[in-house]
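Only one protein chain is missing from this complex, and each of the others stays in its spot.
== subunit A ==
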Amino acid sequence: MRAFDFAAPRDIADALGLAGDTSAYVAGGTTLVDLMKLDVLAPEQLIDINRLPLHGIRLGPDGLRIGALERMEDIARHDAVAACYPLISQALLSSASPQLRNMASIGGNLLQRTRCGYFRDVATPCNKRAPGSGCPAQSGDNRGHAILGTSASCAATHASDVAVALVALDASVRLRGAAGNANARADGERTVPLADFYLRPGDTPHVENVLRPGELITEVIVPPLEWARRSVYVKVRDRQSYEFALASAAVAVDLRGGAVHDARVAVGGVGTVPWRLPAVEAALRAGQSHEAAAALAAEGARPLAGNAFKGTLVQRVILRALTELAGPR
């Protein structure tokens, strides 16, 4: 870890004013401080945002609004969240450990970095960490890597569980930057659907999202979806807890007369970004069998030597989720 300056502003304008090219916001620190210890990140200034007024979990007619600093555990245990959006609650509770969830914020969660071992080891090349240096995962240790949305430059998964659930629900993030940002309101605020927020690696895996330097996530907005009450997050991994997903599925179904009328399906552990599966949803809407619909999940997959099994696994995890919600079909 390198020496750094530290500031803990109390209001948003001050935070935005302090932010620059070499600063980093810190919320729970469970991603950032880890990566600083590993020398992967070396910001010159840390801006502690924990005093900013970015709190609150509110369920209203316009859906669910979660302040960026709300802790994972608090969101997961929130009664309204658990009742109306079980998939969010379950995705959070299947993440990390209670200690981490008590520290980690939802804003930080959405911005957590990949768990690719090369990204985290500065002795190895990695295009995401050191652009142009190469991607050893393509031929190296890649059992945990993505099969969807990959490129020759990078095949790292996006590691967040809750982002998968949020993408399934058409959630958005509210962002605040310095006033006068292009595409933003005069006060520097804009709202971006989470599905557009994340970027696939392409040739620039170091650019992971559309966040501009110094921009803050202030809130997560989940639109209303009555039938999201019937939803589930299934996470599959080698051990039963405290591990990232090999494959996961966030699924909600609108069940009418025992048949699937509509569905939301997104998967984790397999994509370079949280991966929505519109083709699977369409097949389910069209009344196709669970098997036929799930079979579309791995279309376009580009497996590496160690992770070919994820093509099968991702279908099975969707089937398992659908069976849990709608019974066998």
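As a convention for this text, contacts are C-beta pairs under 8 Å (C-beta built on N, C-alpha and C of every residue); 3 or more make two chains touch, one makes a residue touch a chain; residues count from 1.
We take it that contacts and distances are computed from a predicted model.
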- Quick one: the chain not pictured, UniProt calls it what, "Amino acid/amide ABC transporter membrane protein 1 (HAAT family)", "Xanthine dehydrogenase family protein molybdopterin-binding subunit", "Quinol oxidase subunit 1" or "Isoquinoline 1-oxidoreductase beta subunit"? "Xanthine dehydrogenase family protein molybdopterin-binding subunit"
- Could you tell me which of A:246, A:267 or A:326 touches the chain that is not displayed? A:246
- Residue of A:22, A:99, A:289 or A:312 touching the missing chain in the full complex: A:312
- Item | Of A:14, A:141, A:170 or A:262, the one touching the omitted chain in the full complex | A:141
- Message: If I consider the whole complex, including the chain that's not displayed, which of A:105, A:124, A:172 or A:231 touches that chain?
- Response: A:124
- Message: Which parts of subunit A face the unshown chain closely enough to count as touching?
- Response: 1-2, 39, 115, 117, 120, 123-124, 136, 139-141, 143-144, 234, 236-243, 246-247, 309, 312-313, 316-317, 319-320, 323
